[in-house]
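One chain of protein is taken out of this complex; the other chains stay put.
Think of it as A, B and C in the order they're written, each chain with its own count starting at 1.
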Amino acid sequence: MKATNRLEKIINLCFWLSASVIAGIFIIIIGYIAVKGFSVVNLDFIFTAPTRAGKEGGISTTIIGTVYLTAVALLFAVPLGVSTAIYLEEYARRKSRFARLVNLTAETLAGIPSIIFGLFGFVFFVIFLNLGWSILSGGMTLAIMILPTITRTAQEAILNVPHEYRENSLALGASKWQTISKITIPSAAPGIITGIILSIGRVVGETAAIILTAGSSLGMPLSLSDPVRTMAVHLYILALEGISLERAFGTAFVIVILIIIINYMAHLSLRRLSHLSS
Amino acid sequence: MANDVKIKSTDLKVFYHDFQALYEINMEIKENNVTALIGPSGCGKSTFLRSINRLNELIEGTSTKGQIYIDEIPLYDKDIDPVNLRKNVGMVFQQPSVFPMSIYDNVAYGPRIHGVKDKAILDEIVEKSLKAANLWNEVKDRIKSPATGMSGGQRQRLVMARVLAVEPQVILMDEPASALDPISTAKLEELISELKNSYTIVIVTHNMQQAARVSDYTGFFLNGALVEFNRTDELFVNPRDKRTEDYITGRFG
Amino acid sequence: MMEKLNTMVSTSSCSILAETQKRFKLSGEQFIEKILMLCAAISILAILLITLFIFSRGIPVILKTGLGNFLLNLEWAPTSGNFGIGAMFVGSLVVTFTALLWAVPLGLMTSIFMAEIAPPRIDKILGSLLELLAGIPSVVYGFFGLIVIVPFIREYLGGNGLSVLAGAIILGIMILPTIINISRDSIKAVPREYKEGSLALGATHYQTISRVLLPAARSGIITAIILGMGRAIGETMAVVMVTGNAAILPGNILSPVRTMTSNIVLEMGYATGDHQAALFATGTVLFILIVLLNFIANLASKAGRVNESN
Partner (left out) sequence: MLSIKSKPVIILILLGAIMAAAFTVSGCGQQDAANSSEKTDGAKLAGTLTIAGSTSVQPFSEVLAEKFMDNHPGVQINVQGGGSSQGVAAVISGAADIGSSSRDLKPEELEENLIETKLALDGVAIAVHPSNPVTNLSMEDVKNIYLGNITNWSEVGGKDGVITVVSREAGSGTRGAFEDIVMDKQEIAKEVIIQNSNGAVRTTVAGDKNAIGYLSLAMIDNQIKSLDIDGVKSNVDNIKAGTYKISRPFLYLTKNQPEGLAKAYLDFVLSDEGQAIIVEEGAISPQ
C-alpha cells in the first residue's frame, strides 16, 4: 500500500518508529544479559554442578532441576487442563452458570502473583500432605498455576474448530469421543500447543512459588521426593544474596537459550500441524 | 429393482424449544430410488432430512414426536444407538467440508472408526469409494496429499466417497450442489443417478430443475407440512394442490 | 459401472438395523465421559481450593480492621499492629496506569505494524522476539532496571531513581508481549472482506486501518489491554527492586512507591500471625481487583463480538 501523500508517509514513519523502539528495547535487554553473563557461560558452566553455594562451578543440577520440575508440572497440568477444556466445550452445557464461574476464576488466577501459589503449595503439599520440599510438591503447585492458562487456551482452540467437522464426523457414524479424539483435538492442537509454550515460559521464569514448594537445595535431584533448585531460583539467590552477579546473568543467558530452543521446537511442530487445519 | 418401502415416517413432529418445525409428516420413501424434498427456505425439509439420521439431536432443545421406520425398525426407540444408525445412513452437507487430513485419510476415516485396521482392506475400500464417486482418476497420484488443496466440486465428491466408504444403505443430501459450479453440479447429478440402484437417496434442493432431473419421487414442504408427495413427473406436470402449482411455477417462495 | 456398485453393496450382509440392536452398548463412551468429568472436577477443585485458601486467610483480617479502614488507612506498620494498605493500593494503581500510559499506545502501534504493514518476515521475527521477552524471568528485569534505568533517572530526571517511573518503565516492557501479541492476533482475525470492502471504496490503507480494522478488532484489543493490566498488577519480583518500596503515597512520578504485590513479597518470608494474615488480605484485595478487570474485559470482548459476525 504505497503511501501516497505526505500525511500517509508520516504515519508510515510512526509505525516503523514504534516497531523499532520495541525491537530496540528487546535488543538492549537481551544484549545486556549477554554482555553481563557471556563471560561466564561455557561448556563446563553448563555441565558441572555448582560449588561453594554457586560462587564456583557450573549450574548443571539447576538445569536438570528446571527440566524435571517443568516436566512434572506439564504432566499434571496438560492432561487435566485439556480434559477440562474438552469437558467444558463438548460435554457440559456451555452456557451453564457453573462453566462460566469456572472460566472467571480460571482467568482471575492467571493474574494472581505467584508468591500466593507458593504459600498455598507450602501449606497444602509440603506440610498438609507431608510431601516435603520436593519436585512433586513444586510440580503440582506449578501445575495449578499454569492450569488456567492451558485450560483457557485449549478451550479457545476447541471453539475455533469449524462446526462442520463435528457434523460430518458424526454423520459418518463416529461416536462423540471418536469425533473429539480424531477430529476436534488434532485440529485444535496448534492452539493447545501455544498455550503449553506460554505455560513453559512462565514455569521456567518462576521463582517465588518454587522456593516455597520445591525448595532451593543445590543437590542433584534423584527422585520425585527430592528438593530441587531451578535456574531462575539459582539466578534469584545468586543476585539477591550478592553471591555473584556475573553467574546470575550467566544463568539468565542459559535460560534465554533454553527458551529459544523450546519456542523453535514448538513452532516446528506448529508448522507441521498447521497445514492440517485448513 | 425392489420397490418396497425403505423409509416410512408416521405423524413425525419436530420442535425446536417451543417452535414447531414439522407437523405430522407421513411419507413413504421407496428403496433404491431418489426422493427429492423441495419447498421455500424454512419450510422444514432440512429438518425432516436431519431427523432420518437423528442429527437434529445435536441442536440443543430439539424434541421429536411420532416415528420414522427404516426396514420396519423404529429409529426413535430408546435402545437404538444413533451412532450405529448413522453408520447405515450417510449424509452429505451443503458446505463440502473435508477433514484436515490427506485424501486417503479422509476416505479411510469412516472404516477406521468402525474398526477396519487392515491396510490392504483400507486401500481397497478407498480406491473403490473414490472410483464410485468419479474422483479416482483426478486424485489417484496424490492420494496422500492434504485434502484441503482441492476444488469445490472435487471436495463434494470426496465427501461422497467418504460416505460411500462406510457402505450405508441410505444417503441423505442437504442441498449438495448449492455451493458448486454448473459443471461440478452436472457431475454430481450424474453420480446420483448412477448410485440410485444401489442406495436409497433423499435429496433436499432449492433447484426444481435438479429435482425434476434426478428424482423419482418429490415431496413439497410448506411451513412445516408435507403439502404433496408424488412421482416427480406427476407432481411437476399436474400438481394436485394449488400451493404446489404456485411454487413450481415460481409465483412465490 | 453397474456390477461394481452391486458388489460393493452386497458386502454388507445382514439387514441394516439388526446390527444396531445387537451391539447397543454405550459403556465405552460413558466411561470416557466420566474420566473427562473427573479431570474437570479435579482441576476445578484445585482452582477453588486455592481461591478458598486466599479468602480464608485474608477475610478475617479485613473484617477485623474493617474493609474501609484496611483499604484507605495509609498507615502500614505491621510490627506495631496497624495494617492499612491505602498507600500500596494507590501505589499499585499509579505504577500500573503509568506503565499502560506508554506501553499501550506503543504496543498498539506495533501490533498494527506487524499485522498490516510489516512484510511477513519482519512480523515473524518480531513475534518470536516478543515470545522470548515474555519468557525471561522477572528477576532479570529487576536487576536490569536497578543497574541501568534507576541510575539513568537519577542522573537526568532527579530524585534517587527508585521511583514510580522506574517501576512503570520495567512493567511496561514486561507487558508489551501480552498486549502486542493478543492485539495483533485480533487484528489479523478481522475477516478479509471488511478490509477489501473498505479498500474497494477507495479508502487508503490507513483509513481502512483506523475506520474498519481497529473498530472490528476492538474487543480483542480491549481484552489485550485488560490482560496486560492484570499481568502488571500481579507482577512482583521486578517491581520490588526498582520502585524503592517506601510505604507512602507517591508525591510525583519520581518519588518512591510500594505496590501491593511488593508488600506481599517483601514481608511474607518473615511475617507471622496477624502480619501474615494482613499480607493474605492484600492478596484477597488483589484477587477481587483482578476479577473486576477480567469482568470488564469479558464484557468488552462480548460487546465487540455482538456487532462482529463470526
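Methods note: a contact is a pair of C-beta atoms (placed from the backbone, for glycine too) under 8 Å apart; a residue touches a chain by one contact, two chains touch by 3 or more.
These numbers were taken from a predicted model, which means no experiment stands behind them.
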| item | value |
| --- | --- |
| Selected from C:Ser56, C:Ser128 or C:Asn160 as touching the chain missing from the view | C:Asn160 |
| Per the touch definition above, residue among C:Gly66, C:Pro151 or C:Gly197 touching the missing chain | C:Pro151 |
| Candidates A:Val40, A:Val78, A:Ala106 or A:Ile259 - the one touching the absent chain | A:Val78 |
| Sole residue of A:Pro113, A:Gly173, A:Pro186 or A:Gly201 that reaches the chain not shown, by the stated touch rule | A:Pro186 |
| Interface with the undisplayed chain - residues on subunit A | 51-54, 72, 75-76, 78-80, 82-83, 122, 126-127, 129-134, 136, 140, 178, 181-183, 185-186, 211-212, 215-219, 224-227, 237, 239-243, 245, 272-273, 276 |
| Residue numbers in subunit C that touch the chain omitted from display | 35-36, 39, 42, 77-80, 143, 146-147, 150-151, 154, 160-162, 240-241, 244-248, 256, 258, 265-273, 275-276 |
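Keep this in mind: only the chains that are shown with their structure count from here on.
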| item | value |
| --- | --- |
| Top chain pair, ranked by how many C-beta pairs fall in contact | A-C |
| Intercentroid distance (Cα basis), subunit C paired with subunit B, Å | 47 |
| Between subunit C and subunit A, distance of the C-alpha-averaged centres to the nearest whole Å | 14 |
| Overlap residues in subunit A, where contacts from two or more other chains coincide | 175 |
| Per-residue multi-chain contacts in subunit C, two or more chains | none |
| Of subunit A, residues touching subunit B in the complex | 93, 162, 164-175, 178, 182-183, 186-187, 275-278 |
| Residues of subunit A that touch subunit C when the two form their complex | 1, 3-4, 8, 11-12, 14-16, 18-19, 21-23, 25-26, 29-30, 32-33, 79-81, 83-84, 86-88, 91-92, 102, 104-117, 119-120, 123-124, 143-144, 147-148, 151, 175-177, 197-198, 200-201, 204-208, 232, 235-236, 239-240, 245, 248-249, 252, 255-256, 259-260, 262-263, 267 |
| Residue ranges of subunit B touching subunit A (in the complex, touch as defined) | 53, 55, 58, 60, 83-88, 90-91, 93, 95, 97-101, 109-110, 113-114, 146, 148, 159, 162-163, 166 |
